[in-house]
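A single protein chain has been removed from this complex, and every other one stays in its place.
Lettered A, B and C in written order, each chain numbered from 1.
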Amino acid sequence: MNRRIFMSVHECEEDLLGVVKAVRQQGLKIVDIYTPYPVHGLDRAAGFGPSRLPWICFVLGLLGAGLKVWFEFWTTAQDWPINVGGKPWDSLPAFIPVTFEVMVLFAGVGTVIALFIATPLYPGKKAVTPFARTTDDRFALLLEEEDATFDPDQVRMLCERYNAVRVEEREEKY
Amino acid sequence: MPVTVGAINTAAVSGIPAASEGENYTLVLYPKVGLGDGRHAYNSWLQELPDPVTKVTWDNYACLSVAAARELGVEQGDVLRIAAGGSDESSTLELPAYIQPGQHDKVVAVAMGYGQVSSARFVDAGPEWILRRPTVGDNGLVGKNAAPLLSLEGGGLRYIRPGVSVSKTGRKTELACTQTHHTITVPAELATADTLRRPIVQETTLAAFLKDPHSGQHHFHVFEGDLYPAEDHPYTGHRWMMAIDLTSCSGCSACVVACQVENNVPVVGRDEVLRRRDMQWMRIDRYYSGEGDEVDVIHQPMLCQHCENASCENVCPVLATVHTDEGLNAQVYNRCVGTRYCANNCAYKVRRFNWFNYLHEDEVENLVLNPDVSVRSRGIMEKCSFCVQRIQEAKIEAKRHGEPLADGAVKPACQQSCPMQAIVFGDANNPDSQIAKLIQSPRQFRVLEEINVRPSVHYLTLVRNRTEEEGSVHHG
Amino acid sequence: MGKKITTYVLLLGIALGVLGFFVATAGFHLPGNNQDYEPTQPIAFSHRLHAGELQIDCNYCHFGAEQSRHAGIPPANVCMNCHKFVTAPLGAIQAEDKLATKENRPPKKVVSTEIAKIYDALALDSEGKPDPAKQPKPIEWVKIHNVPDFVYFDHRAHVNAGVDCQKCHGNVGTMEVVRQVETLAMGWCVNCHREVNKIGVNGKAVQASQNCTTCHY
Partner (left out) sequence: MADVQTGLRKPWILGDKSLTQVSQDICGILERKPTAMWWTAFLISLSVLAVGAAATIYQVATGIGTWGLNKTVGWAFDITNFVFWIGIGHAGTLISAILFLFRQRWRTSVNRAAEAMTIFAVICAALFPLIHMGRPWLFFWVFPYPNFRGPLWINFRSPLVWDFFAISTYFTISAVFWYIGLIPDLATIRDRAKPGIRRRIISFFSMGWDGSYRSWIRYEIVYLLLAGLATPLVVSVHTIVSWDFATAIIPGWHTTIFPPYFVAGAIFSGFAMVLTLMIIARKVMGLEDYFTLRHIDAMCKIIIVTGSIVGLAYLTEFFVAAYSSNPYEQFVFINRALGPFAWAYWTMVTCNVISPQLLWFKSVRSCIPMVFILTIVVNIGMWFERFVIVVTSLHRDYLPSSWADYSPTLIEILTLLGSFGLFFSAFLLFCRFLPVIAMAEVKGILSYGKSTGHTETSKELESSTKPGHAKAPVGERELEGASA
């Protein structure tokens, strides 16, 4: 299925924030925004929902810590208990450091992998930027022309009010 | 138990001339403990055996008293020329000085048994690497032969020669010493008065001991209770322990050699001893206590203490040193990766590390390797095992014959060779054993008891045969 | 067309390569693991015949196992306890007997080539009499069950505890040529020690030590 995309390119973050707020007020559907750096407040302005990655991080951390405590207990107290320096079989305080490290390792690496899957990002992936300079100094706002009520000319005027340096319409498969 | 001391036969020493006056010294030649008159000079074990008093290996030296050294302006290691009159080469000897507290001020003492042709075989002793220094001296031999300075008098050899002159040559050599701090006290400038003497040896006098068998004991803050549940590690079978009687120990070092022979402990050569890497599992710590030249000597055999709460075990990352259920601190050579953490964390510094591939240097030694003990390669920690190979053998034999293990059936090499029977080893869980009784002795103490590592090696207070109750005994 | 052939050749090559890899690595053992070691011995001694068919007790030849750390390789004298008289397979002797009857002469002593090697080692002639021209020399048996030098295994302790020889050496009585059946890895030893502490050895309760110093010193 094809859809029509309306793109407006801006030069600075204030213009972008302004135009995003304005199009949201008009009830237009934002497909995506391309920025060279994370613009603060844009997520709220664009109405993008919060990420669920913190939950993944939390669960993985718990999993890592739990597995490690169990593993340390199992190896030193159950599988092959060996008397080391008269310490009890289950030397829980001595297990804390490694448990903590494994928790951080699981949570950190797991979250990053989750990010790569969710975004998605992977080595060798071909980048599809709507406009070449969005990784340099341009901010691009992509709107979807949902139905006939979308008036390209009116939107163009709105965008240009926020110093759009370029406005463009295109067909896109999706 | 009263002790009687036999009368000294003064007639036997009447022939010794009085100490010479003025610049002249009396040269005393004495046979070396290990080498004898030199007949054992080919034996690398004995060459590397530290002298019981000076702790020097691989060399002979001229012992001077502290006062004589001060008078001559001599420091340890200064090469001295000892000239015994006469112009020929054989009547002079150049040897490094060793300053010996407690020696007569007018005596210079030199060990025999060195400079033997048979010691030329040690030219390659020790590991081969770029910074190594040779084991033999400039003459290609170990030490200098002092025999030409013997004199023949009345058909007998005289080991004492008065009227020798001692002068400095200006050269200096290092002596390969296994112990470089000689007193039981720490340097005075680095201590407060009450921390000067370390409470690691208990000693008392006979008079005080007869009055109170507990005399000489230190009263540590003994650790009450334990953080850890004791039921995790009950010692229900055998519980191997050792007791060493400091009163009996004469420092002869037979145990040191016996242990080296039994356990395939390598000989490392002079350079390695100089680098403080001697490998003997058992050492005899010799401390001087007392002031100036008036010193008492303490010999304290020191070996792995097989601590119940061994600090070495906790730190090994790979479980190469762990505890057995018979109370042994096991060192598993083939598991060791050589982090040396255990040696660092040993309060007694009894762990030995194979810095190089040591053995296989000496062909003769390799012929007498004990097949019952692994030969350790480089990068591995080793230490006293309480001769666990003998324990295993005795246990299996007892089981084979269906008999309980008798007390005394296991004798580690040190105990076996101790002429004073100062070392007793056995199963402390056997109430009839000798060791079980000794650890109840009022003289019993353990070294560094206050750090709660719970050593399995017990010592018995050194009782000096003195009538005064205090004498030169210094309490820490 | 040429391209297609190249593709087929390549695919075949890959398939063969993968197959070859699996064949080559099928017998892969970690370094130090000599499982399935089956060397040729200087004498084609058959454990199947002696231990299996003839039911000779292991301890008859390997008498060290009960009394010492090593089971030991029997000296050639032990072989001679029987092979002084048993010199060849029955068939060969009967054939010689037949031949001798036919030729009307006393039968010659038949010594099989393998047994002759024992005689050779003991410097005996074919009659079993000392031969001054020969020098006695040891038979160079190849050691199969070998543990590293830092492992001190003791046969005595195991045999006297009632452990069957087959537990470690496999069913030697069925082997024409002896092969190492077990890995002899540390885990294999340890797990047996754990197991027998629970179930005993042949019904007898034992205490198999799991201390490191049991084997390593």
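Note that in this section a residue touches a chain if its C-beta (ideal position, glycine included) is under 8 Å from a C-beta of that chain, and two chains touch if they have at least 3 such contacts.
Small disclaimer: the values here were computed from a predicted structure and weren't measured.
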| item | value |
| --- | --- |
| Visible contact partners (per top-of-document touch definition) of the missing chain | A, B, C |
| Among B:144, B:283 or B:395, the residue in touch with the chain that has been omitted | B:283 |
| For subunit C, the residues touching the chain missing from this view | 30, 33, 183, 185-188, 190-191 |
| Touch list for subunit B against the chain that is not drawn | 127, 129-131, 179-181, 183-187, 189-192, 194-195, 198-200, 272, 275-278, 283, 285-287, 300, 302, 311, 313-319, 335-341, 343-345, 347-349, 351-357, 378-381, 447-448, 451, 453 |
| Contacts of subunit A with the absent chain, listed as residue ranges | 9, 12-15, 17-18, 32-43, 46, 48, 50-51, 53-54, 57, 61, 71-72, 75-76, 79-80, 84-85, 87, 91, 94-95, 97-98, 100-102, 104-105, 107-109, 111-112, 114-116, 118-119, 121-137, 156-158, 160-166, 168 |
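The criterion applied here is as follows: only the chains that are shown with their structure count from here on.
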| item | value |
| --- | --- |
| B-C or A-B - the one linked by more C-beta pairs in contact | B-C |
| Cα-centroid distance, subunit A relative to subunit B, in whole angstrom | 70 |
| Distance from subunit C to subunit B - Cα centre to Cα centre, in angstrom | 50 |
| Complex interface listing, subunit B residues touching subunit A | 228-229, 232-233, 307-314, 316, 319, 322-325, 454 |
| Subunit B residues touching subunit C - in the complex, by the definition given at the top | 322, 324-326, 328, 330, 332-335, 372-375, 385, 388-389, 391-392, 396-397, 399-400 |
| Contact footprint of subunit B on subunit A as seen in their complex | 82-89 |
